[in-house]
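Every protein chain except one is present and positioned as in the full complex.
Chain naming follows the written order as A and B, and within any one chain the residues start at number 1.
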Amino acid sequence: MQEGTRLTRSIGLIPSSVMIGIFFMVPFVLILLTSVSVPTADGDYQLGFSLEHFDRFASWFYIERALFSAGLCALIALLSLLIAFPFTYMLTQFGPRSQTVWLIYILAQLSLSEVLIAFSWQILLSRTGGIANILVWLGLAEKSFSMAPSAGAVLAALVYLAVPFSVLLLYPALSRLDRSLTEAARTLGASPLRTFFTVVVPVTRPAIISGGVTIFVLTLGAIIVPQVLGKPEHWTLSVLITDQAIFNFNMPFASALAVVLLVISASVIYGVTKFFGGKS
Amino acid sequence: MNILRRLYLAIFAIYLIGPIIVITAVSFNEKRFLAFPPRGFSFRWYAEIFVANDWFAALMNSLVIALAAATLSVLIALPVAYTAWRYGLRYARALFGLGIAPFILPPVIMALGFLLLFTSTGFHGLMVNVIIAHAIFLLALPLVTISLGLESVDKSLIEASQTMGASNAVVFRTVILPIAAPFAFAGFAFCFVLSLNEYIIALMTVGFTVETLPVKIFNALRYGYSPVIASIAVVFLLINITVFSLIARFSNLTRILGAQD
Partner (left out) sequence: MSGLIIEGVTKKFGNVTAVEDVNLHFKTGEMICFLGPSGCGKTTLLRMIAGLEEPTQGSISFEGKDLTRVPVHQRDIGMVFQSFALFPHLSVGENITYAMRIRGHSRSEREDRAKELLDMMHLPGVADRRISQLSGGQRQRVAIARALALNPQIFLLDEPMSALDANLREAMQIELRKLQQELGITTVVVTHDQTEAMTMADEIVVMGRARVLQTGSPMEIYKKPVDKFVAGFIGTSNLLPAKMSGENAVRVGSAELRVEHGAVGQPAGTDVLLMTRPEEVFVRPIGASAPANAVTGKVSFVRDIGATIEILVDCDGHEVISVLTPKDWPDVRIGDAVTVEMPAGACTVLAA
């Protein structure tokens, strides 16, 4: 009876399997195939095996873009975790009502799209309507100035994007933190600050690591902010992919770049969790 | 020490809300150009969302897509989450992992994949494309919320109902579904909100045929500027806050986000 039921239980999964199979697995395979496709005479491409697209990637220009993207996103992960961690810890110590209110706001902000955030920061950093204006108003600057486009602008806006995500990623681990651990440390003579650095942070290390990796991958996917708030030299790999696919109609090259992006994401996820100990 | 804490919280709050306040202020600006502090007060940019045909069309597109995608996503996720929880079948769990995968990768990869899929099969530019694409991309959300909800269900509830004569179908209908419903709704709501805001997949799959709001906003950003964008941002934020408040009202928000009871 056991064997039969395993099959009947799986039947309910057929529709979902079909959907996931067709619309996730197939696109994936297509990207891989396209990245190694052979260009035809009339500018189109066909099935085959050619590494020329990856070859094109191997030039310094593109490699530098890839490194820049990785470096930028790593920095963003670090900064957003630094900013979000103390806040999230405090959050978990509020009463349930307050927690819910804050969480609703964090969720709401989080779901503001990259577009809107790029737009908001564009205003904030503009000459006429932004922070610079406030500085003039406060007497701290003489004349208003524009803070974008610049690398700093991209960084600031992306960190701003990442912070609510960081909060939500750290929240489960910090809210499940065993209170008696910190209490024990206190009874042993540790000040709140000491307790924070010697108990809270180490105990939640797996969550921090996996959170960092997630933020990294998340910001790798940012498209709008680098374009709107940064000069072309600040464009990340994702922007380039979009550019190639939509404006140059160069699918094979776009696919090759996508594969590179995939490899970077996957190897970071794998490498960091393996060496520093996170959890999926 | 307490003062330092309060200061940190205050700065953090300002940091989060600051840009929003600026946007809100701008959205009420009377004149067309960008100015902060704003001069003059007016609701006209809110009205324009509904009056200007192109903005309204984009808003409607986004809403329809979001509703359909969220529904589809929950329908795909529910059997997988349920089977994985109830029977622990390896296939169900593998499917679960596959379902989560699209969400973890940079969206541009999925977007490109969808583009290739739809162009190579010739079904290019249909609204159903982006609906399916969003549903698959956001599958992780209902998968996770439903799983977290089921986790809290005592498995002996199933056995109890069986001892009272319920077959598997009846158990699902009378015990599982009512209990999982709030969590399925939360998954639906998350999906809805994220679909509304999603840019790159929408651009790559139907960008030139069905203009969604984020796509239109970005185009507007590049080629011109209008405070309508600011008012849209405010409207979106309000929609989001409403949706999440509803979720909080009808189910356990802290638990959904990972806290233990």
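To be clear about the criterion, contacts are C-beta pairs under 8 Å (C-beta built on N, C-alpha and C of every residue); 3 or more make two chains touch, one makes a residue touch a chain.
This is a predicted model, so every value here is computed, not measured.
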| item | value |
| --- | --- |
| In the full complex, displayed partners of the excluded chain | B |
| Which of B:T24, B:T71, B:S161 or B:S245 contacts the chain that the document leaves out | B:S161 |
| Full-complex contact with the absent chain, from B:T121, B:T174, B:T209 or B:T242 | B:T174 |
| Interface with the undisplayed chain - residues on chain B | 154, 156-157, 159-167, 170, 174-175, 178-179 |
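Criterion: only the chains that are shown with their structure count from here on.
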| item | value |
| --- | --- |
| Approximate Å spacing (C-alpha centroids) for the pair chain A, chain B | 17 |
| Contact set on chain B toward chain A in their complex | 1, 5, 8-9, 12, 15-16, 18-20, 22-23, 26, 33-37, 76-77, 79-80, 82-83, 87, 89, 91-92, 95, 98-99, 101-102, 104-117, 120, 132-133, 135-136, 139, 193-194, 196-200, 203-204, 207, 214, 217-218, 221, 229-230, 232-233, 236-237, 240-241, 244-245, 248, 253-254, 257-260 |
| Parts of chain A lying in touch with chain B, wherever the complex brings them together | 6, 9-10, 12-13, 15-17, 19-20, 23-28, 30-31, 34, 83, 86-87, 90, 92, 96, 99-100, 103-109, 111-124, 126, 128-130, 133-134, 137, 160, 163-164, 168, 171-173, 175-176, 192-193, 214, 217-218, 220-221, 223-224, 228, 238, 241-242, 245-246, 251, 254-255, 258, 261-262, 265, 269 |
